[in-house]
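What you see is the complex with one protein chain gone and the rest in place.
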Amino acid sequence: MPTAEYEGDVEVLEDQFAGKPNVGPIELESRDVSVWFGQRKVLEGVNIAFPKKTVTALIGPSGCGKSTYIRTLNRLHELIPGAALAGSVLYEGKDIYDTDVDPVHIRLKIGMVFQKPNPFPSMTIRGNVLSGLKLSGMKRDGHDEIVEQTLTSAGLWNEVKDRLDSAAGELSGGQQQRLVIARALAVQPHVLLMDEPCSALDPASTLKIEETIRELSKEITIVIVTHNMQQAVRVSDYTAFFLAAENEPGYVIEQGPTTDIFSNPQDQRTLDYVNGRFG
Amino acid sequence: MTQVLDRERIAEWSQQEPQRPWTRKPVHLQVWIALAALLPAVIVALMFTYTDLPGPVLMVVVYLPLQLVASGFAALATKGRQGIADSVIIVNAIGATLFSFIILFSVLGSLIFRGFEALWGDDGFRSSFLVQNNVYINPSTPLEYGGLGHAVIGTLIIVLIASVIAVPIGIATAIYITEVRGRAVPYVRFFVQAMSGVPSIVAGLFILTVLIVSGAIGQSAFAGGLAYAILMLPTVARTAEEVLRLIPEDLRTGALALGSTRARVVLRVVIPAAKTGIITAIILGVARVIGETAPLLLTSLKSDQTVLNPLSDPIAALPTYIFDNVALPYPGAVTRAWGAALVLMIIVLILFTIARILGRDRLNKSR
Partner (left out) sequence: MSMPRTEVRRDLKSAATSHKGDRVFNRSITAAAFTALVVLAGIAIFLGLSAVEALRTQGLDFLFTTEWSVEQEDPKAGIWGMLYGSVLLSAIGLVIAIPASLLLSVFIVFLAPRRLAKVMTNVVDLMAAIPSVILGLWAFYLLNPPAEEWQFLLNKYLGWIPIFQNESGNFNGTPFIAGFVLAIMMIPIITSVSREVLGRTPPDLINAAEALGCSLWTMLRYVALPYGRGGIVGGIMLGLGRALGETIAIFFVLKLIFETNWYNIIESGGGSVATLIVATFGEVSGPYELNLLLAAGFFLFVGTLVVNVIANLIVQRTGRMQR
């Protein structure tokens, strides 16, 4: 049953998504994905489809595998010693774990922003934005345009346009995180994975980044892990709720349009979680 | 409408096996990799059999470049242009690793095989080598006679003298830095670090000019010990400082709160708590100096006799014993040198192993 607290948010959501297309083509999809670290199974049977140009929020208490899950989507999971998985992840219809798929190509197309802003301290702002090109060997022309475009999309251009050659370390936390977003955008991803991007930031920066996310989702698909349920409501079209019982792997208990998850969930646990009764 | 977890599929999911799909490589690439691994080795083996170029030369001049090129091609095939730089690094990194293994094993191996002859005669273990001195021996005397007993004693005496001087001062320096915390701490650390860079021969020269040339003391074990002390002090001070730093502050404040004086806090509380670490510091200091030759060549010289008086006469020590015998044209002398080197290396290894064990215990205890 919808609770009174969410009435207002539901209206906000209905306004926000007024112009949005219905579920269209699927950009990225995981089918029956299960994840192990060594012998321990930490996730089981995750089936989520991410439609193009939408924002999907992954919510759930800490430690139930959300961060691990998104790392299977851009093949960062395999870099962890002892990592194993089952199932498939389909991008543009093809399993990204096929033997003829280049992981570098996947990581360029499916980018990631981490919880703690991690710009490269030894590089300038400009250098950071373009660093993805150097690190992956991707060739693009017009570096100046790239820097301006991505910083604008990340909502940072006006603040740093006069000091592109200063050190990245001098920026504030919120600015660094936006720089990191610009850096991810410079390699032209179609999907952006965000692992609790605002949890280390102050509320003002958080709002700026949420604004950026909404703008970006007009062009690319976004998957955001978040502990902040109001953020999920503000920012996402779809939500998936993860939960892991003690000594058991994590499961996706319930998923669907954000409005439905928050105002009309079917599972009691989802209802309890979104009402803040645990987690 | 939302989708809920489909519980019926859990049975199906529990049948899944963990896999590592990223380790699989398509067949044609496996062929490339096999070629890259085998082809250079085969070529080199052929060249080794049919030409008379020496082995090590072949390895470096032919095998390494061939392997680099082959790996480069394999990388190009599997990962594209990005892979070539990686393959170059990996091949060379493995090469550097093998290189250091080879050097280390060559040194240790030669010590064992060649030193063996000195320690093991026709009747088995030759303890005389370890115990006797060289008083009536000249380089061509057969190995049954003479030994390095006097050198071992000499080394012990010199190291003992050095420790008696360097250990208290080194620990005191560490105490100054971590306990007394005077205003000069950064300067003291600077000087200790500068002192650790003093070449061993300069330490010998210093003692030579200050004490020997001026006639204050003669060339003796004492002089050698002083020179060793200069080299030992920074190691003891630095390690002791690290160790004292690890002692939790609460221990000190607790003792002070009970009314203890600063001095007693340090002497009765902190130092005993850091016991193992301080022993480690001493052992590392000893290991650092025990093989040093240059300072002894200038201060304690050498001798064939067993000298027990540290102040009067030149004295033998293991490093100088080796030094004397290295380049002599008598095979017996050279074997003695190897034997002494083996003994010295064993002592150094024992010291390092003890220090390492103590260090590990200390880490485990503080967790």
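Every chain is named by a letter (A and B) in the order it is written, and numbering of its residues begins at 1.
Here is the rule we use: a residue touches a chain if its C-beta (ideal position, glycine included) is under 8 Å from a C-beta of that chain, and two chains touch if they have at least 3 such contacts.
Just so it is clear, the model here is predicted, and its values are computed rather than measured.
Enquirer: In the full complex, which of A:K53, A:K66 or A:R107 touches the chain missing from this view?
Expert: A:R107
Enquirer: From the list B:S128, B:S196, B:T276 or B:Q305, which touches the chain that is not on show?
Expert: B:S196
Enquirer: Looking beyond the chains shown, say which of B:F99, B:F116, B:Y145 or B:Y330 touches the absent one.
Expert: Reading the full complex, the residue touching the unseen chain is B:F99.
Enquirer: Which of B:V107, B:V164, B:L246 or B:I357 sits in contact with the chain that's absent?
Expert: B:V107
Enquirer: If the missing chain were put back, which residues of chain A would it touch?
Expert: Those residues of chain A that touch the unshown chain are 74, 76, 79, 103-105, 107-108, 111-112, 114, 116, 118-123, 131-132, 134-138, 180, 183-184, 187.
Enquirer: In the complete complex, the non-displayed chain touches which residues of chain B?
Expert: 54, 56-57, 79, 82-83, 85-86, 89-90, 92-97, 99-101, 103-104, 106-107, 110-111, 114, 168-169, 172-173, 175-177, 179-180, 182, 184, 187-188, 190-203, 205-206, 208-210, 213, 230, 233-234, 237, 261-264, 266, 287, 290-294, 297-298, 319, 322-323, 326-327, 334, 337-338, 341, 344-345, 348-349, 352
Criterion: only the chains that are shown with their structure count from here on.
Enquirer: Could you work out how far the Cα centre of chain A sits from that of chain B, in whole Å?
Expert: Centre-to-centre distance between chain A and chain B: 49 Å.
Enquirer: Under the touch definition given earlier, write down the residues of chain B that touch chain A in their complex.
Expert: Residues 1-6, 9-10, 12-14, 16-22, 24-26, 79-82 of chain B touch chain A in their complex.
Enquirer: Could you list, by residue number, the parts of chain A that touch chain B in their complex?
Expert: Of all residues in chain A, those touching chain B are 32, 34, 36, 41, 44-45, 75, 78, 83-87, 97-100, 102-104, 136-137, 251-257, 260-261, 264-267, 270.
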